[in-house]
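Please read the structure below before turning to the comments.
The complex is shown incomplete by one protein chain, all other protein chains being positioned as in the whole.
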Amino acid sequence: MSAQAVHLPDRARTGIPILDERLQGGFPRPSTLLFFSEKPTEKRLFAEHFAIEGAKGGETCLYVDFYRAPQLARREFTRFGSFPQDRITFVDATSSQLLVPSSEAYHIDDVSDLLEILAVIERAIDERRPSRVIIDSMEFLADRFSKDDVFQGWRRLIDAARRAGSVICLLFINWTYRDRELNTIRAMSDFILEFQSSMRGGIIRNTMRVSQLEAGGIKTNWIPYTFRDFAGVTVYFPRILVTGPFNAGKSTVVQTLSEKAVSIDRMGTTVAFDYGNVNVMGIEAEVFGTPGQERFEFIFKIFAREVNGVLLVVDATRPQDFERARHMLALVGPKLPYVVLANKTDLPGALPSEEIARQMGLAEGTPIVRTVATRGEGVREALLVLAEMIIGVR
Amino acid sequence: MTDLWDRLDEAIGQLSDITDIRAAAIVRRDGLVIAHNLPDGVDPKLVAAMTAAIVGTSEMATLQLAQGPFARAVIEAQDGKMISMGAGEEALLVALVYKDANLGLVLMGMDRVARRVDEILRPGVRSTTGTETW
Partner (left out) sequence: MPDDLHPRLRAILAELRRVPEIVSVAIARRDGLLIAHALPKSMNPKKIAAMAASIVGTSEMATVEIGHGSFLQSIVDSSNGKMLATGAGQEAILVTMVRSEANMGLVLLSVDRAAREIAQVIDEAEPESREVEA
């Protein structure tokens, strides 16, 4: 069995299309990725996702796990859906700790011997030539060995990966290192992926960001994500607000975006909200439409709290409503990313976008997407533009 | 933090132990789901949004009407009642109740659990475990 796919793509995809697009297909081969978080669970989840994404694409991956037995890891991987199991090779570092024989091809027999650890991993990389390598995780070494020895080892692993043309992901939690050491680690990395988890009012929000030290490189905002069975790590926007003047087409926008939407409306007007769930390009978003009538503005006080971004829908044939549109945007809150949907562009009298921008007094560079919501035209595109703004890749 | 979820799940369980309560949910005031044991076929996200709308709007209405602080909203239907109330600054409690329920017992139970949820969520209402600097 060949350890290498017939033709390795020169980029390692994350499987999150909106990120991969910004990365021009994925992380370049070879490169060094640092996965950093305060808690183990968040970065590990993404590391697993990344390894499995490679496997699903036919790439070989090497997973060095200091904390879990390979059998356990394989079991936990099943929630990502099915993938060719033989594509992921484990370096077993736990069997020896448990004093049982290993059934893996690569195993570390003495975790107190740094040289052995490095030698086994290097050999696995040299022999298997995996396209992706995961080291889960470096603080296992930082806990046991001197700082200098760890850094030497760090470089050795990076060099081995480079020789094999691999993307190596080094997971790390910092418990003891100070700024100087952290800077050294940072300087050895091509990309840094940070993971954070916070709780707001009883709801946990997981976010990650990707940055590149190189000038002009990728530098995203904190991206909210969640985990979905089979799909794995998914970008997740808990609330995209769709607002705008009465009759602009907000409810239609929500309905056309979502597979299954609900609208609470009476006599032709929304009296509470519209709600739908969208899945597009690896992004999941909960979309909320507000009423347009002034008498329902109290709704904003309830729903406009943790809003990721706004789709501001205006009727392109009714400039007299533009001021109202601006007012409603202000109700949601300042400084939120937003995209203007110039809707009903199929109707006569629909103004050109430059004119809409001028009459609305939009800031330079505000995206305006022309839509015909009743035909579903332009609406997904508008959401993707907004997603790029929220993530920080636009 | 898993301790928090256990405690919230326990609170939901306590509510369900009350005979006349069919199912319940703890919901954030802006309409996001915190915890629930709603039956399959009922969309918890939609219920959360609707509960937030009903309670939030009711609170504002009682303010307009100078009727004193809002206590609860009871939505009566042919085959059951839906009762929602605040559970502290951040959350709401909503219960699906059988038609011929003993409301007195239900409300007492809900008040108790609402106070419990408030306690659970209150310390470190907003806590960040990640670090910004790198």
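Order of writing sets the chain letters: A and B. Residues in each chain are counted from 1.
Basically, a residue touches a chain if its C-beta (ideal position, glycine included) is under 8 Å from a C-beta of that chain, and two chains touch if they have at least 3 such contacts.
Just so it is clear, the structure is predicted and the values come from calculations on it, not from any experiment.
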item	value
Omitted chain's touching partners, listed by label	A, B
Listed residues B:I18, B:I34 or B:I54, member touching the removed chain	B:I54
Identified contact with the non-displayed chain, of A:G268, A:P348 or A:G365	A:G268
Selected residue (touches chain absent from view) among B:L8, B:I21, B:A35 or B:A73	B:A73
Touch list for chain A against the chain that is not drawn	262, 264-269, 271-272, 293, 295-296, 298-299
Residues from chain B at the interface with the omitted partner, ascending	38-39, 41-43, 46-47, 50-51, 53-54, 57-58, 60-62, 64-82, 96
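By definition in this document, only the chains that are shown with their structure count from here on.
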item	value
Separation of chain A from chain B, taking each centre as the mean of its C-alpha atoms, in whole Å	31
Partner chain A, residues of chain B touching it in the complex	1, 4, 8, 26, 28-35, 45-46, 49-50, 52-53, 56-57, 60, 90-91, 121, 124-132, 134
Of all residues in chain A, those that touch chain B in their complex	36-39, 182, 186, 192, 194-204, 207, 238-239, 262, 264, 272-273, 275, 277, 286, 288, 298-299, 301-303, 305-306
